[in-house]
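Okay, structure first, notes after.
Missing here is one protein chain; the remaining ones are kept as they sit in the complex.
Showing chain A:
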């Protein structure tokens, strides 16, 4: 069976991540990916994972020789560092080798087919495949929303109708008709333009989530790190009473109300001679200007101090937060939100403030209408490329059957996103559009 891979650990930042790869011939790739020649199976090997000489990560590798493996086929497992970046580079690498992403239950199915698991297990596997596929349908329906999927279907149809004209010109060239009508190249460039502006309305889900960057700023020792820790729910930044304890940018991802945010704790800003601290402050200033939301943390009302921080963020918005209301009295008229990192008081309203800010902001963001995933980005790029090649081919009077092939590829890219398997109605479309036949 074909080579498939899957990330066996959750796709979140973690210490390590594990990829499983299985299928006939997958060991043929060991030397080009890991630089190892005929390594021993069933041993933990340390090696460098590379994509065409480009180093990705130092990883652990275990080879299993079929039938002595979970699936019964040749397979291997990769233990890499658990950063999202490494994960996506490994996914790209496997895709480029022609490996397929495993469908739900794939490894277990293979194990069954290769006599590795028994009938009872297989029974439950059938149920799993069934439920997984209906879940998949449901999910893809939900995540693609009606609108995006309609848009894609429209483009798919438009590509098809161009291909119909090309195919008619190929299969019925002795009919004495001009099927392409001279305007095919115009129609195609129009399609490319429309598709381009559609793609610009799409925003990658990952980028979108990563865009929710929140930076904590404020004078030193105002309690930024305590707020940071409180938001995260555990002690991460070093908190002491001494000024300038946070010398580096510390960041983490948090979830409130099923939204993901990246929160950065900046070094307190003050004049300093300490080189390391100075560097931390420079990083802070840079981060502040990139942030989507800046939370200024202060102990007391000090308008000039607040405005000096506000000046640093040229983009995004600025909320002023009063901390330490357990020792100072809160001032709700001046501050947007008043909390105590020590007692936890006011944190619910702080979270609500943050969430509703991003909610509001999303609605205002008119440019992005569609949320898409990494997989879609990749396919969109491929579709654009195929369409461009087709257009260039038409204009350079490349052989028409190759133009037809480009259009076919472009369309199958879109159909893959839609998860549809179209019956090839091409001939039907030709006959209904043209009077064919001697």
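Keep this in mind: a residue touches a chain if its C-beta (ideal position, glycine included) is under 8 Å from a C-beta of that chain, and two chains touch if they have at least 3 such contacts; residues count from 1.
To be clear about the criterion, contacts and distances are computed from a predicted model.
Participant: I want to check something: the complex is missing a chain, and I'd like its UniProt protein name from "Cytochrome bo(3) ubiquinol oxidase subunit 4", "Nitrogenase molybdenum-iron protein beta chain", "tRNA uridine 5-carboxymethylaminomethyl modification enzyme MnmG" or "ABC transporter permease".
Facilitator: Missing chain, per its UniProt entry: "tRNA uridine 5-carboxymethylaminomethyl modification enzyme MnmG".
Participant: In the full complex, which of A:112, A:195, A:228 or A:357 touches the chain missing from this view?
Facilitator: That would be A:112, which touches the missing chain.
Participant: Which one touches the absent chain: A:83, A:103, A:213 or A:384?
Facilitator: In the full complex, the listed residue that touches the missing chain is A:103.
Participant: Out of A:31, A:88 or A:173, which is the one that touches the chain we can't see?
Facilitator: A:173
Participant: Going by the touch rule given at the top, which residues of chain A touch the chain that is not shown?
Facilitator: Within chain A, the residues touching the omitted chain are 1-2, 24, 98, 100, 103, 105-106, 109, 112-113, 115, 119, 122-123, 125-127, 129-130, 132-133, 136, 167, 170-177, 396, 398-402, 404-405, 409, 421, 423-424, 426-428, 430-431, 435-438.
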